[in-house]
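Just one protein chain is left out here, and the rest sit where they should.
Order of writing sets the chain letters: A and B. Residues in each chain are counted from 1.
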Amino acid sequence: MTILRELLTNVRFVVWFSILVLLLAYAFIYPQTFSVNPVRWYQVPGALPPSMNFPFGTTLLGQDLFKLTSLALSNTLLISFISGAIGVAIALLLGFIAAFTGRIISGITSTFIDIMCMIPGIPILMLILYAWRDRLTMPLIGLIFGAIGWTFSARIYKGLFEGLKSRLFIALSQYSGLGLVQIMIKDVMPYVMRFLMVNFIDITIWAVGNEVTISVFGAMKMDEATIGTTIYWALQYQALLLGIWWWVVLPVVVLILAIASIYNIAITIDNVVFVKRTKI
Amino acid sequence: MNTHIVLSAINISADYILDSKRGLYLNAIDNVSIDFRSDEVIGIAGESGSGKSTLVKILYGAAFPPLIIRKGKVYLFTKDNSKIDITSITREELRKNIWWKHISYMPQNAMNVLNPVKKVKDQFIEVFKYHDERIDAKETITKIKELFMRLGLPIEALNAYPHQLSGGMRQRVVIALSLLFNPRIVIADEPTTAVDVVTQLGILNLLKDWQRNSKTTLIMVSHDMSVHAYMDDRIVVMYAGNVVEVGSKNDIFENPMHPYTKLLIASLIKKGEKKLKTGIAGEPPNLLNPPPGCRFHPRCPFAMDICRREAPPIVELSDGKVVRCWLYARK
Partner (left out) sequence: MQGNENSLKVESVSKYYGYGLLGLKKFKVLDKISLGIPLKPPTIFAIVGETGSGKTTLLRIILRMIKPDEGVVKYKGLDVFKLPRNAVSWYRREVQPIFQDPYESFNPLRRVDSYIFDAAKRMAKVDKGSIEEYVDGILRYVGLSLDRVHGKYPHEFSGGELQRIAIARAIAARPTLILADEPVSMLDASLRVNVLNLFKKIRDDLGTSIIYVTHDLATAYYIADQIAVLYRGSLVELGPIDKVYENPRHPYTQLLLTSILEPDPKISEKIKPLKLSTIELKEFLAQGCKFAYRCPYASKKCFEKEPPNVTINGVIVKCHLYEKS
């Protein structure tokens, strides 16, 4: 497993991977220790700057920002990872159908993909959330994000598959006795693997951005903690004007760290696994 | 024959840097020295990995990283008897004064060099302008038409777009382009690989006629020995980064000395042959880790003990023949 060894000796990978692991522990394990939901208002003295007792300070609404941010991060990440996975799955499936099926079905699928690309996703997201937010859970919201975010990726998969279709080695696989499914797995998937990872990161980060945007517009489940809703409340209560900078800044910093770590991990894996291997 | 040296490569050794951190180098050229004379067609023959393309890059000064020259020099001797060190001058100098004017280089697949959205004549005008701003468009076109007529190319090709011309025609147009300023040295790197047999002949004739009329130096780089048989006066045979033999065309084909040359000539299929021939066993060596001693020894039927230990000396024989082989070294 020289790939593993190479990754573990890559400083950049180790640093960012450790940061991500810490953040994930912070987001998903730490909240398990809470006895009370940190979202509840007036739990602690309000508007206190960061200190030993309260590492991130407290919000004007009397919430422990350190605990609040951890829960917020977990929800934001949950929505985003799920949306990434769903988005990639839908894009991959539709791209495959558009490239490998008969003229009629592929034509319909291609047109569908193109139309969906044109429809602006954010207004639809906001509409759906405004209308149904009471009935939705975080994972479901992730699913809906994914169902909106697949469009441009599908076009890329379709292009990738169509390009691969005409390569000689596909013909050689056919003449070596492989059927369509086997060719998908043995020939096409390795090409797609690299892009799958990038695509997943791509949609995930897109979802993070959109979640924050929508929440700042108030279209999220406002009683739940996400990075976006935290910022919403902070802005609603004029946090910056009142000098309570930590309410806005610290959650954002945490979010940026999370995104940066995911991004850097993806880049280093790509470098080690794919780029270096195709050189000499 | 009253010829003089126009270009001289002395003890060139060059590597490709693959990964400087890990110390990965590919030794592409190992101790190569060649003198190029005026009024001759000299061929550089070699198969994959022989280093011939790398060598010509060094000859005309295009040795840029990851290709680095470890040792050796290349000197250009101009008409007015000045000596220029190609290996030391800057890229700007090369571009302004040397390239196209003293030395012209036709890369492999040169037919793809033409700008697809410009008519042929416009591309010629561009090149003229780049090198000599004083000439106006009309004069330029006259000069170009003259050139085409001299080379026997159809004038109608000037008004066409590259994609309208056949591959062979495009290749010839690019050749014309490189002959614009009457350089003394022309390097043609695999000029006929992508074309068919009939067009190949046309292109080679173009080059041959031009060389005969202008009495300049034509350096033919090709892996195809038939091209060398048709074109060259002298042939330099390369293998794995070394020059293994230099001789006149007749010597190389009829009396090859180096074992590689012997086996290579013997493996060539001539027209009308059906009798079984043998090729050379094995593969050219990996230049990341070339074999010790003589680089050909793993495939050589005459390999001796010393061949496996020490690199053979460059033996110069009478009448310009050169062999790099222990079989010919004096004891």
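Quick note on the criterion: contacts are C-beta pairs under 8 Å (C-beta built on N, C-alpha and C of every residue); 3 or more make two chains touch, one makes a residue touch a chain.
Predicted model only: the values in this text are computed from it and were never measured.
> With touch defined as in the header, list the contact partners of the absent chain among those displayed.
The undisplayed chain, in the complete complex, is in contact with A, B.
> Out of A:I29, A:L172 or A:V275, which residue would touch the omitted chain in the full complex?
In the full complex, the listed residue that touches the missing chain is A:L172.
> Which residue from B:P66, B:P154 or B:P292 sits in contact with the chain not drawn here?
Only one listed residue reaches the unshown chain, and that is B:P154.
> One chain isn't shown here. Among B:S8, B:Q200, B:T216 or B:N242, which residue touches it?
For the chain that is not drawn, the touching residue is B:Q200.
> In the whole complex, what residues of chain B lie against the chain that is missing from view?
Answer for chain B: residues 47-48, 154, 156-157, 160, 164-169, 194-202, 204-205, 223-231, 249-250, 253-254, 263-265, 267-274, 276-281, 283-284 touch the chain left out.
> Touching residues of chain A against the unshown chain: what are they?
Within chain A, the residues touching the omitted chain are 167-169, 171-178, 186-187, 190-191, 278, 280.
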